[in-house]
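Heads up, one of the protein chains got dropped from this complex, but the rest are sitting where they should.
So that you can tell them apart, the chains are marked A and B in the order they are listed, and the count of residues begins at 1 in each.
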Amino acid sequence: MDAGMIWEWIIKSIFLILFMTGGFAYVTLLERRVLARMQVRIGPNRVGKFGLLQPIADAVKLIFKEELIPAGADKLMFIVAPVITVIPALIITGVIPWGTSINLFGREIALSIANVNVGVLYIMAVTSISVYGITLAGWSSNNKYAMFGGLRSTAQMISYELALGLSLVGPILLAGSMNVMDIVQAQKTLPFALLQPAGFIVYFMATLAEINRAPFDMPEAEQELTAGYHTEYSSMKFALFFMAEYIKMIAVAMIGSTMFLGGFQGPFVDQLPWLGPVYLFGKVIVWLFVDIWIRATLPRIRYDKLMALGWKVMYPIALLNVFITGILVVLTTKR
Amino acid sequence: MPPLGVIILYAIIGLVSVGSAVGLLVSRNAIYSALFLVLNFLTVALLYLVLGAPFIALAQITVYAGAIMVLFLFVIMMLGAEKLTESSLRVRGLRVLAVVLGLVFAAEVALFLVVRGGIPAAPAEPALTFGDPAAVGLMLFQQYTLPFEITSVILLAAMVGAIVLTRGDLKDRLARRAALEKKA
Partner (left out) sequence: MLQAYLPLLILLVFAVLIGFLVVAIGHVFGPKRPTARKAAPYESGMVPYGPGTRRISVRYYLVAVLFILFDIETIFFLLWAVVLRDLGVFGLVEMFLFMGTLAVGLIYAWKKGALEWE
């Protein structure tokens, strides 16, 4: 371990964080434009060419907004809760490889922050601590709507986390490793989505619920439930919740592409390693587009149906899928 | 002797761990206590990592810092026990009990040191693959099959216990559901 290594890690970390925050800004724009088109509107197109400067205008507006802290709120927790929400979103993609490695400035640089042999468990661990921000935001607001919004979101997230965790067992079974890099390499010929269609669908639906996206966006049921856990938030603290949500959206697209769609694999990636990130982000953008498409198409699902779907349908299906995959893996292993 | 960086890291983690444990004890708000406990679990996970057991470290975060503490938060909110009042601290004999238990603990530590003859030397560095998921998995599923199966029975018992505890509410729920379906 030399100083060069540490600098490399620091630069990669800063790059990932800047990439994710920048991605957040432009996914909001993408969402607004695509949604508008699907609803036969135009969407924001005045600030800059194609509205490309709109996210910056939004950020500037939010920076100069007044910060409100409701009377009787737990001040410290009220301020810390949005920060706690955004941290897991920023660190969860630390184990996702963007490619093999490239040669830059005469140095062999691996295109991943950490290549660890418990990668999938790291994703699970970070997911499991991402509920605190939301619960605490609701609790500290001294507002009934916020409190119940936060609790409902938490109950929803933990319920779907089970199906989510089980859907990730399929790719591990097929690759025989928890290392994300090994899982990507095992998909050289065939992406796991084709071998694990049930697991893929469960992953897709469970992550929609996990990141509170439509049709499972109970916490943001602005029309029915005022807003949920972020009712009392304003200014940059409000922005942090949305930052967390959109970064999570990118992160689950990235993890899903890696686990089921072959990650950075694609034609000629062995000869030209810099194609890896290009393929990965192609897949991520398609995934995000489908997310937005679903929001434009499906109505919000009622809360009792949402919980019933998670426990009574998705969890049993995921369990069955894991077991059938296990039997097939044992049968096809040559001894 | 481990490298200096590891020692410094260990010292920082240890300090945060002890600090969060003290915070847990002295904070007057049960929600803050629960959060200090989350922080404590996270630092303990880091200690496992320093010891070369990444699987255990991340399982600790997932199960303890993630799942169990969500239950703690829900239970605190369910009881409405966020704020500690003066009267809830005034349990009789609490101070005496604390002193007695403290003395017992000190005696245990002293006994341990006497019996073991001082602080043991650091064990040899374990093999690099020691904490691998594959190594842990093979050990768990081959060597410790019976304990693994017994775990499932314990989990089942916990599940049945929770359902029995809430059976009043569950009956109401089923009745309401049936009424709703009748109306529809």
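The working rule: a contact is a pair of C-beta atoms (placed from the backbone, for glycine too) under 8 Å apart; a residue touches a chain by one contact, two chains touch by 3 or more.
This structure is a prediction, so every number in the text was calculated from the model and none was measured.
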| item | value |
| --- | --- |
| Of A:G72, A:P267 or A:P299, the residue in touch with the unshown chain | A:G72 |
| Residue of B:I8, B:L101 or B:L156 touching the missing chain in the full complex | B:L156 |
| Touching residue (missing chain; options A:S159, A:N212 or A:T258) | A:S159 |
| Candidate in contact with the missing chain, chosen from A:V27, A:I113, A:A186 or A:L275 | A:I113 |
| Candidates A:M147, A:I211 or A:I255 - the one touching the absent chain | A:M147 |
| Absent chain, residues of chain A that touch it | 1, 6, 9-10, 12-14, 16-17, 21, 62-73, 79, 82-84, 86-87, 90-91, 94-95, 113-116, 120-122, 124, 128, 139, 141-147, 151, 154-155, 158-159, 161-162, 165-166, 168-169, 172-173, 176-178, 226, 231-232, 235-237, 239-240, 243, 303-304, 307-308, 311-312, 315-316, 319, 322-323, 326-327, 329-330, 333, 335 |
| Residues belonging to chain B that touch the chain removed from view | 6, 9, 49-50, 52, 54-55, 59, 62-63, 66-68, 70-71, 74-75, 77-80, 82, 128, 131, 133-134, 136-138, 140-142, 145, 148-149, 151-153, 155-156, 158-160, 162-163, 166-167, 169-171, 173-174, 176-177, 180 |
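Note that only the chains that are shown with their structure count from here on.
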| item | value |
| --- | --- |
| Where chain A and chain B are represented by their mean Cα positions, the distance between them in whole Å | 27 |
| Contact footprint of chain A on chain B as seen in their complex | 5, 29, 31-32, 35, 38, 42, 54-55, 58-59, 61-62, 65-67, 69-70, 73-74, 77, 132-134 |
| In the complex, chain A residues that touch chain B | 1, 74, 77, 116-118, 121-122, 124-125, 127-129, 131-132, 135-136, 139, 151, 154, 158, 177-178 |
